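Report on one structure; see the data block that follows.
A single protein chain has been omitted from the complex, and every remaining protein chain is retained in its original position.
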């Protein structure tokens, strides 16, 4: 689909859903050099009216169906429980689809959508925005280059006050980010998970959760998510044998710290008093690419369509995350024990 | 044993073990107005020599046995695996005992020591230092007074680099603090625990652990402890229906923050768009008693002996913590599922 | 000009200058309920084109002259050296004017503009945005209510890296804010100033300055501004006899702290060892109005026109600031000694 020469072809994009995240998509699409924001849809006329300022020349309609003729690709940014049918509708119309996380609320449905897109030769991608941030790009390279040594474990805390969702748990809302980031950083998908998910505010809403993901490589990654914290925390710690890294996404500029710190086991002799030695060297705060990740998501979605460049957050990556979310719920319901994760697709379903 | 008048009787104290924590005990005992530091013991002559400056007039001996004639009470500050026999020896000699945490490495042994002390009419106490800090005193009062509303949950992070111990896990070292604090704040003991305890640095040492404690009141308290973190974190969050509290013990002065923040469930109508409302008012940083907690432990130990004033950290409190540590290990070994905690003593074993 | 009833009349606004600050004005004017953004002007077609998205229905022209027929009031947001002639042109056409700080680059010119507006019965206001922030509103009330006791002094640090201006000093750029805030908080204007202004990067640009302002009440206020700092700092300290306040504008939410701290002089007896006692109580972080200050500036400008409500940042307030900036330069050129500030208007030129 790529035209000759150096200029990429401009494609027409439609955005369905103008709630919490939609306006960010509109703003980035409107400012994109490879997308033309051709249409926006929402059932709420007030939201449509608000979009007029940001997208004065886009078609404004109340449903996906009304925009299908005007677009080459669709972003689905509606509530999670509506993803499945809207993605299916867009794919059936031959449109490429980028869908907000989570891809679907049921694991089976997620894999069906992946298969559907493949059958039709269309791109299905999930907006795991964080894997496109400068911080994750830096950390993935730090792992790949061996700068951290061999990785021991990951720990993530993602807590704040609200925003409660009626039809989704705090895991679907927040842990989705952690799982997508873990998988992308490690280049593998977890094989088992142990989780405790709590209902603090009211019996009908799971608003605090803890989960430990075990990966085939032996690495454990822990996540703590909450809608009921007095402070907003976004901290991920990467513990390696040579260095340790801390990613604090609340920091306005100094988001990543690389610590030349660690411990070394020296105690082969059981009687020696000192069996672990410690290192504490310099700390390094690298300059991080601060471009808006969402803009890079849209560019990558375009490249996947025109060039076939693999996405960091393909439909398959999204379905894997849904499988993990499902396993978290099963473990929690079963009393917290590790449960195996049976992925909807066994081969070669390993995230890049 | 209290003499007439207002002046407390001065008792003679012996300290066994001058390793990591011993010198703090020596310094506080030397500066105490109710204790005379009469003897110190350590098998290492170099440590004994160092104690000369701080305790020039104390008897310096190599073992507990050699100091028994010279003291009324003993502090046992040796490695955990030696606690049981040393406490037994001191009790047998008719001495009151304050022992460093954990009281013992085996749950059964801990309860035996408690029973032994009771039989002999002696005080057995455990140095759960943190429950004597100004921060814990403030938070316990904030819960008791209803300032936080009804309590939803507790979350504690206690991580740093090292210090690895050869014969103890990170839970025995660090989670002991969290469990003692949780129990004291809530005034109850947990009924079940789900835990994952990891070996990151080497296969023989448990150095990272996560655990969720479930209390009879329905409250859940989570702890995260690690010897392998690039930064030192000591943060406990208390989530209440009216207010939330954050205790950051790494802060030099502003250790406690009370947030007039919260969420209220308003969504009885399933179709209403807004079903949770949020509050965000002022934040209050109370002035906290900054006296050294260890000094208050020694004073409380003296008062327990002379007046019978109950300790916040009795031998029974210590044995309960050992039972919880044991349950954490069992849960982790069993794959992370919640396990019931069978306390060595069922009645009336509720911490004050 | 106010119509009957409760609804304010909507006025037509034109904005001249779409550089650094202009887009913020455009966004706030476009979202205002009392202004209609009727026209925008800039000599640069690229900037005009960019404004199309935010203000699709506004007239887009290249100069002030071309918009005069279409507006009731004008915001001048062009470089400082152009303020004088543009404000004069707008006033001559009978338009009310809100001008970016500083009002003018020359003290004499500033007062001429004030007199011109008065003669014509038009509102002239200056966009001292910070005096409309929730933090300044809170602090002014804390002073007025006596919560801080009697005020001893103010200290402000406003430093960051850049943005260098070719035709303005760091004082005209940054100290303008501090002077406007000081004057507004204290309700008086300084009588003398001592200043050192430095040229660090190159001999032609004053990029670092320190100044002490002495007020008739005896209070001293110090400011430190810099374009050459590795970190961005926005901190103002208010020292009172009863309490102290700290305003850290870089903090995302907890911007103001009220410390129940202080010192009391008790030393009438020259031989007493202790002659000062210290207090250290709680710290209070009030919830602060977080609405965008610029929006409140535009609303206040509208109210000044329609109701005659006095502005917190009138033309006279702006001219006073220009007089102080002039005195800072004179003091620095004269070797740093305090110089008297001779205001262009002596009576009753006291800021509200």
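By letter and in written order, the chains are A, B and C; residue numbering begins at 1 in each of them.
The working rule: a residue touches a chain if its C-beta (ideal position, glycine included) is under 8 Å from a C-beta of that chain, and two chains touch if they have at least 3 such contacts.
This structure is a prediction, so every number in the text was calculated from the model and none was measured.
Engineer: For the chain left out of this view, which of C:78, C:105, C:183 or C:239 touches it?
Structural biologist: From the options C:78, C:105, C:183 or C:239, the contact with the absent chain belongs to C:239.
Engineer: Which residue, C:94, C:146, C:267 or C:308, contacts the hidden chain when the whole complex is considered?
Structural biologist: Within the whole complex, the residue contacting the unshown chain is C:267.
Engineer: Which of these touches the unseen chain: A:167, A:232, A:284 or A:345?
Structural biologist: Here the residue in touch with the unshown chain is A:284.
Engineer: Hey, which subunit C residues sit against the chain that's not shown?
Structural biologist: 152-153, 155, 157, 161-164, 166, 194, 196, 198, 200-202, 205, 208, 210, 212, 220, 222, 224, 226-231, 237, 239, 244-246, 257, 259, 261-263, 265, 267, 270, 275-276, 278, 280, 331, 334-338
Engineer: For review purposes, identify every residue of subunit B that touches the missing chain, sorted by number.
Structural biologist: 30, 52-54, 56
Engineer: Quickly run down the residues of subunit A that touch the omitted chain.
Structural biologist: Residues of subunit A in contact with the hidden chain: 254, 260, 280-287.
Heads up, the rule we're going with is that only the chains that are shown with their structure count from here on.
Engineer: In terms of residue numbering, is the interface formed by subunit A and subunit C classified as same (over half shared) or different (under half shared)?
Structural biologist: Subunit A and subunit C contact each other through largely matching residue numbers.
Engineer: What is the distance in Å between the mean C-alpha positions of subunit A and subunit B?
Structural biologist: 40
Engineer: In subunit B, which residues are in touch with two or more of the other chains?
Structural biologist: 280
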